[in-house]
Structure formats: structure tokens, C-alpha cells
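Handing you this structure, nothing more for now.
With one protein chain removed, the remaining protein chains of the complex are shown where they sit.
And then chain A:
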Amino acid sequence: MKKYSLTENYIHKFDPNKTTIGLSTEDLQVFYGDYHAMYDGNLQFPKNAITAMIGASGSGKSTFLRCLNRMNDDIATVKGKIVYQGIDINAPEINVYEMRKHVGMVFQRPNPFAKSIFKNIAYPLQKAGIKSKVELKERVEKSLRQAALWEEVKDDLNRSALALSGGQQQRLCIARALAMNPDVLLLDEPASALDPISTGKLEQALFELKNQYMIIMVTHSMQQASRTSDYTAFFHMGHVLEFDRTERIFTKPHIQATEDYISGNFG
């Protein structure tokens, strides 16, 4: 494997007068026991944009993503700050359950509950305190439309979610996350278990969502990153080596490692 400098990096900084930052991390470090998995997470995620995180397996991108809604709490030690709406949500006194309603997450493999399609979305809403049947119905329909699934399932919402195809299940999971009205949507390789057609539908749905949500997405697919995202971060061995506008990363990156990775000369 080629050796790249881990200290040489290019992180684009935004002008706070021009771009609204929805979420940012400061010196985010992650340890699995003694293993140092993430060294220097210093990223700013602009609002109403899709940010893709690319890098080889084990580069720390999924680890980083899972920190953003504290899913690593019982698994790893996370140091540093995650600033969301002026608050450090990595602080121990934060109510993580409340915070996760603002920062939704969709996982690599579809994980619908073993309940009906309707219940998959309505159940978390009920748990969050929504009782009105009318409102539940409205929010189920709205989120299914947002996830581009409504037309396919509107006639049998009472069917078990596990009877759906993988691609439909994944869009259901996105709908389920959207129904909670989050600000931020974290996607951990959402299309890795899907076929190209389902992936296309998923990307289309994401594209339409970015007007209302801030999306941060881990992906292994270079094409997906270049097709869908506005910004791209390149991770390597627990370091963020480059962060910039996607078209810049894919045409003229600043760092040699990024260049090699996107052109396939890596490793």
C-alpha cells in the first residue's frame, strides 16, 4: 500500500456570512478500547446540502457518521465536540433520545420493524407522543411520498414491511426517519445492499429531500458521491484528508491521496 502523509490535508472552510452551517465537528476523536479509529474530525456540514463521505473500508467514515447521533455511545469512546444549533451534542448531559429525533439515521442494511408498513412509521410517531389518527395518517403518507415509496405501497399499508423488496424496505426506513421531522439525515451506505434500479430511485428521492434536510452520507460508490452530493469528504486511516465541493474533489483535488483514490490508483 502506498504511504500518504496523514498530516497534509485540505479542508474547505466556509464563509459564515455566505453559508449556513448545520452541523460541525471539532477535534472529534474515536477510540475502540486502545485502538485509535478517528484522529481529527474537523468538518463543517452546510445546511440544505448533501455531503458524501468516501474512503476505503476501515478509513473511519462510518465510525465518524455514527458519532453524529451518538450511536457509538456504548461501543467507543468519542472525544471532541459536535456542534448542532450552537450546542455540543457530544456532551454527556445531552438527552441523546431527544437529540436523535433531530438527527435521524438510515443504516447500511434495511432494518424495518417486524410490523406493518403503516406501523413502521406510525409506531415511532406514537412513541414520540402523537395520538391523533388523522395526523398519523397524514405524516405516514407525507413521509412515504418523500421517500418515493407511496405509489408502490399505498394500497396495502397493512402488509408486513418484511414482505417488501430490499429497495422498498430501505426507502421505508428513510420514510420512517423522515416522519420524525429531523433536521439532519445520516445515511450509512444506504444503497450498498440495493440493485441499480432501486439505487436510482433512492438517489432521486435524496435529491428531492435536500431542500428540506441536511444529508450526510457514507458511500463506497464514487459515482453515487459524484452524482448526488454537493460536498465530499475523503477519509483515510482515521484522518479526513480532504473536504471540498464535490465537483472540485472529482476534477482537481488538492491532495495526492484523494486523486489516487478517485482515479483507482489507490493502494
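One rule holds for everything that comes next: a contact is a pair of C-beta atoms (placed from the backbone, for glycine too) under 8 Å apart; a residue touches a chain by one contact, two chains touch by 3 or more; residues count from 1.
The criterion applied here is as follows: contacts and distances are computed from a predicted model.
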### Query
Which one, "histidine kinase", "Chemotaxis protein methyltransferase", "Phosphate transport system permease protein PstA" or "OsmC family protein", is the UniProt name for the chain you do not see?
"Phosphate transport system permease protein PstA"
### Among A:A91, A:A114, A:V134 or A:I197, the residue in touch with the chain that has been omitted
A:A114
### Query
Residue-wise, where is chain A in contact with the chain that is not depicted?
69, 71, 97-101, 104-105, 107, 109, 111-115, 123-124, 127-128, 159-160, 162-163, 173, 176-177, 180
